[in-house]
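Left out: one protein chain. Kept in place: all the others.
Take a look at chain A:
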Amino acid sequence: MNDLFKLTLKQAAEGLKTKEFSSKELTTSVLDRIKKIDPKIGSFLLVTESIAFKQAEKADKLISENQILSYLTGIPFALKDIIVTKDIKTTAGSKILSDFIPPYSATVYEKLEGQSAVLVGKTNLDEFGMGASTENSAYQVTKNPWDLSCVPGGSSGGSAAAIAADLAIYSIGADTGGSVRQPSSLCGVVGLKPTYGRISRYGLIAMASSLDQIGVITKNAEDAALALKEISGYDSRDSNSVEKEVPDYEKFLKDDLKGLKIGVPKEFLSEGVDIKVKETIKRAFTQLEKIGAKLIDLSLPRLKEAIAVYYLIMPSEVSANMARFDGIRFGKERGEFGPEVKRRIMLGTYALSSGYYDAYYLKAAKVRTLIREEFKSAFEKVDVIAGPTSPVLPFKIGERADDPLQMYLADILTVPVNLAGVPAISIPCGLVDGLPVGLQIIGDHWQEGKILNTAFAYEKNYPFNDKPKL
């Protein structure tokens, strides 16, 4: 009973359903684990113990009346602190919002509350999601559970580390240029960023509106399928959310990949990628072939422009999105912004200035369309595209903190996906020197089922059973 925190979402939901244990017991186990372990990790900015117990009690009542609303009923989860929660402090990892108690909740949190899910806390992140190591949080450094001297990745580092360390059964993050997938890769967990428009962004504090997408971080691919289904869907409050039926993703999960065509772009394994990461990914390709997939060599030459495009479009949108924190209504002066936020505001302001707009923002927007088209035509030939999630293994805390350009390159394999708006998942596919490597599987728009199936079949046949020692 004391080890309930170790359960996957599927296992926990079954345990609650069969009344093997209660939501309160499960929640207690997770909260105890947080108390014991999180001081070492620093995943949480806020632990919402009393709220969690109230929600667990409500869930237990529903369960006792056989009113289980979804897989998520009664299950403890962690929420990236960039998603607003009514009456619960939401900081976006920034000093600017250190006293911000939102008067409303994000659609995704409303959905979770509606299913009687249990919020155990709000997780750490790079300030406003800007970073790839969670070192840009104004509050604390989050450590990688696999090696406490390493970063967990970012910006959803708190959410990913929490799952790696069993501090929640699943967690919710947000991904603008890799912020769900890259920390999931670095922490050896599963991270899924769905198609842009699949999950409502209403209440997700915007970093770059045309790129931001909420995603899930779970212990395995099956859990990702379950969680994704419950938080997806059209929302009339988000004009970019799409009125499209949410499939039962669980139905896509099969043990083999017979007939699946996997595209392998050579650009994903170019010289920038760590040799050990490359080897691990190549091994994973062979394993995928063994379970029925057909590998097809691809070239996506536009990918080399992706970082440049991303670092024009993203800061441009950032410069506008940060303008509301003007020192008038949120109680804090703009000087409270961290250096990375200031840097992006300045980059974006410059890129949008009269006389530079055409050369920077507009040009980038055009190349973005080309990248999107390149993906589109690739998906006419293959079902999914695979490669590494991160070009490097988890790096040391402080190692890249003073070199923004190096930090930006951490996103090189993940940003094209956001630019194209397609879904992608990162799953662990092995350890190098005791540190996890993530395999990224990218699908066409709305093809979450295919990437989940690929991920599921892989982990069924080549399970990743290692756990960090804590």
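Basically, contacts are C-beta pairs under 8 Å (C-beta built on N, C-alpha and C of every residue); 3 or more make two chains touch, one makes a residue touch a chain; residues count from 1.
As a convention for this text, contacts and distances are computed from a predicted model.
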Message = Given that one chain of this complex has been left out, which of "Thiolase C-terminal domain-containing protein", "Potassium-transporting ATPase KdpC subunit", "ABC transporter permease subunit" or "Aspartyl/glutamyl-tRNA(Asn/Gln) amidotransferase subunit B" is its protein name according to UniProt?
response = "Aspartyl/glutamyl-tRNA(Asn/Gln) amidotransferase subunit B"
Request  = Have a look at A:Ala320, A:Val432 or A:Leu470 and name the one touching the chain we're not showing.
outcome  = A:Ala320
Residue of A:Ser236, A:Ser299 or A:Thr369 in touch with the missing chain, whole complex considered = A:Ser236
Remark   = Checked against the full complex, the residue among A:Ser354, A:Ser377 or A:Asn465 that touches the missing chain is A:Ser354
Remark   = Even though one chain is not shown, chain A touches it at residues 83-84, 90, 92, 97, 100, 102-104, 106, 201-206, 208-210, 236-240, 316-317, 319-320, 322-326, 328-329, 349, 352-354, 357, 361, 365
